[in-house]
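Shown here: the complex without one of its protein chains, the others still in place.
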Amino acid sequence: MIEYPEIDRYASLDSPLHLFDPRAKLIAFLFLIFSVVLIPDLKIAFIGLFFAIFMLILSRIPLTFVLSYMKWVAMFVLSFFIILAFTFPGEEIAEFYFLSITAEGLYTGSLITIRAFSAVILIFPMIGTMRFDTTIKALDRLKVPNSLVQMLMFTYRYIFVFVDEFQRIWTAMESRGFKLRTTLYALRTIGNAMGMLFVRSYERAERVYQAMRSRGYTGNPKTLVEFEIRMKDYLLAVSIIGFAVSLHTISFFLP
Amino acid sequence: MKEAITVRDLNYMYSDGTRALEDVNMAVYEGERVAIVGPNGAGKTTFLLHLNGILHSTEGQVEVFGTSLGKVKREEIIKDVGLVFQDPDDQLFMPTLFDDLAFGPMNLGLKEDEVRERVKKALLLLGLSGYENRCPHHLSYGEKKKASLAAVMSMEPRILVLDEPTANLDPRSRAELIGIIKELNEREGTTIVIATHDVNAVPALANRVYVLNKRIIAEGTSQKIFSDFELLRANNLEVPEISKLFEVLQCFGYNCEELPLSIDEAIEHLTRTVEVNGGHIHLHVHEHTHDEVKKLKSKYEHHKTF
Amino acid sequence: MKEAITVRDLNYMYSDGTRALEDVNMAVYEGERVAIVGPNGAGKTTFLLHLNGILHSTEGQVEVFGTSLGKVKREEIIKDVGLVFQDPDDQLFMPTLFDDLAFGPMNLGLKEDEVRERVKKALLLLGLSGYENRCPHHLSYGEKKKASLAAVMSMEPRILVLDEPTANLDPRSRAELIGIIKELNEREGTTIVIATHDVNAVPALANRVYVLNKRIIAEGTSQKIFSDFELLRANNLEVPEISKLFEVLQCFGYNCEELPLSIDEAIEHLTRTVEVNGGHIHLHVHEHTHDEVKKLKSKYEHHKTF
Partner (left out) sequence: MVHISDGVLSLPVLAAGWAITIALIAITLWWSKRKGSIVEEIPKLSVMTAAFFVASLIHIAIGPTSVHLILSGLVGVILGILAYPAIFIGLILQAFLFGHGGVTVLGVNTIDMGIPALVAYGIFKAGNKLIPSESLTSKAGLLGALTGGIAVALAVSLTAGMLYTLGKEYTWAIKALIIYHIPIIVIEAIIVGSVVAFLVKVKPELIGSLGGEKE
């Protein structure tokens, strides 16, 4: 029914990116992602894509794992690509019955697709090379407002509890003959099941809060972390950022 | 006897790679009460989910009344096999108890009259008549447990599968539920399969016991299973309290080959032993009694001291 | 003896109008192990939440080591009283086990070294060393239960309050947990308060028992509470299995004034009785034995037949 989110399944591998200081890694890669999605030129976009793939290979995260995560982006981007290819006004290069593909459509569609794929691929070397709790701690050290960091932390923790909880509710429904169809009855039943999920979540929220209070929660839990930034982290970060910048200056030198 | 459930070489692995079941074989006969015991994480729940086709594995086969579950639609299976979950909140999600009890029969495609009939019968059976319009979420825990059983009963399955029916109940509700399950089996002939940790309830609940710990470790009557200490210890299990005490009595010279497992059996055993021994039993302390008792105590001590 | 917890005339009503506690009075002495038993919905959990100031009521008073909870900051209270919730998922909210165990001590304002020290000690105590970096949601149920105890232990409270510590555990984990709780009390002198349905565990867990059913119905040693059948029956409770069997033995002519409640007590009782009776005990069947046994059985039968 629903999948378990586990982007950090390969966080315990060993690679230069796994050893990269989390804070420096987040900053460098976020910079790179922003840079990649704003590339105006298809050729340079390809350079960006190759670099993203290079980073992925460097991270040793298996390709099959990455592909399984890309299906949503692929669905969005590919349908966008097809629609643009057929509807974008411009020079027609092929025809199917009453539809025609334009060069401009193809170009724009490809540019968007490449940029989107590069951005998704870069998530893996960035987030997939450390445990998600480390990501959250790194965000905290990077001075993201504490209330947001806390929300991220608790939300992340309880997603797993609720996936299991909803899975059990769902299984119980199926075992009494329920089938998910697009009918009024089925949709209303899902509504009830979801209502139940919220009621239980709310009650759990109450208990969690009590449990936190009874261990002295006052609003800003601190965690102990040992991040140690070294020369090589600076170097790596600077070179990634340098590359990101060069993606936008390189066009001056291209024909 | 007819086989109600036949499981052959069942294997199951969760998508994250956890092997929950390995080469499980099991046969449950019609009208039986079978208990499945095993430690936390042994795969009991996983196994039960296979019995009505919620989980299915390509390796191995589950047959219900001779029909392989792979070959029929789930609607057919759930008519025969009703599954009651451990946490009643998982199962009660409609705004009123009536709706919840009607949910299963409605999905079976029954007519409205028939649905009402079934709901009424299930409520009566579990002593919940008059609760039709209550919101299940606001019932007490014991009531919720009964309601979740009723919600499956209303589908009138021939096989009833229960996951930890006695957990978290107070002793009275626990005894009540055990009573209801037994009566269902004896009066209506419903075949019963139960997964449980509650070893004290097993002898009353089941005619036959399987020990599951990924694979089937052992099978037999409660007597057989609960007399094999090594087996129990290796699988984080225990004997019922009553049996422990009879082992103690043995140290004091009481003669018994088979340890009684429940109060009823204990009474019977005592009566029989007394009669065999000409109306009298002598308990006494020998030199070796204390040693034996000590040995026994260490046998029962599960936890490492630290 | 010093009073660790004193509760006077405590009343509590939930915002929806449910009266959960009425005029509750209780005194727990330092170094004691006290069990609170009662049916589902009796208000046990509600009561425990008052002991560290999570819930507070204007009617009535809770004192910890002589200080009224109304008068001090919560930070002061939680240093003394650690509360372990029933569902470990409520309590393990941090992304790693280390963070979770460090959460309490950090909030107490301890230094980093001290925090690490405490976490290490708590992990060791519960046999969880090496689990520091595990995510709580990937632990097994038994491990989660131990982890949630460890998370409170790391705060080193003088009073430990536990809600249903043995529920849903397999017999070995259950025995282990009982052992850990006892050792904590005996070695470290921690005062223990436990709410539980597990009557078979009560004699081992507690020196003294309170029966709660909105109000305090009774108080006393396990012996005293478990010998009052009317009381138990009225509050959906039961005697431990061992006691049931000794009642049966009484029908067969075994002499005992106080029923043993656990295996250990049973052994002691048997030894003593044999010695008092000149090395022998006779069990026999009289005409009235069968009647007595029948009466006894009906006394134990909780559930109405239908």
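The letters A, B and C name the chains in turn, as written, and every chain counts its residues from 1.
As a working rule, a contact is a pair of C-beta atoms (placed from the backbone, for glycine too) under 8 Å apart; a residue touches a chain by one contact, two chains touch by 3 or more.
This is a predicted model, so every value here is computed, not measured.
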Chains in view touching the one left out: A, B
From B:P95, B:G179, B:G220 or B:G253, residue that would touch the chain that is not displayed: B:P95
Option touching the unshown chain, where A:I101, A:A138, A:M212 or A:A244 are the choices: A:M212
Full-complex contact with the absent chain, from A:V73, A:A103 or A:L142: A:V73
Contact with the hidden chain (one of A:A94, A:V199, A:L224 or A:V238): A:V199
Touch list for subunit A against the chain that is not drawn: 1-3, 5-7, 30, 33-34, 36-38, 69-70, 72-73, 75-77, 79-80, 83-84, 86-89, 104, 108, 111-120, 123, 127, 132, 135, 147-148, 150-159, 161-163, 166, 180-182, 184, 187-188, 190-192, 194-199, 201-202, 204-206, 208-209, 212, 217-219
Missing-partner contacts on subunit B, residue numbers: 95, 135, 137-138
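Convention: only the chains that are shown with their structure count from here on.
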Pair with more cross-chain C-beta pairs in contact, given A-C and A-B: A-C
Between subunit A and subunit B, centroid-to-centroid distance (C-alpha), Å: 44
Contacts with two or more other chains, residues of subunit B listed in rising order: none
Interface hub residues of subunit A, defined as touching at least two other chains: none
Residues of subunit A defined as touching subunit B within the complex: 4, 6, 165, 168-169, 171-179, 189, 192-193, 195-196, 199-200
Touch list for subunit C against partner subunit A, complex: 49, 52, 54, 74-75, 78, 82-83, 85, 87, 89-91, 93-96, 98-99, 102-104, 106-108, 112, 115-116, 135-137, 151-152, 155
Sites on subunit C touched by subunit B in the complex: 38-41, 125, 127, 140-142, 164, 167-173, 175-176, 178-180, 183, 197, 199-200, 233, 236-238, 240-242, 244-245, 248-249, 252, 263-264, 266-267, 270-271, 274-275, 279-285, 289-290, 293, 297, 300-306
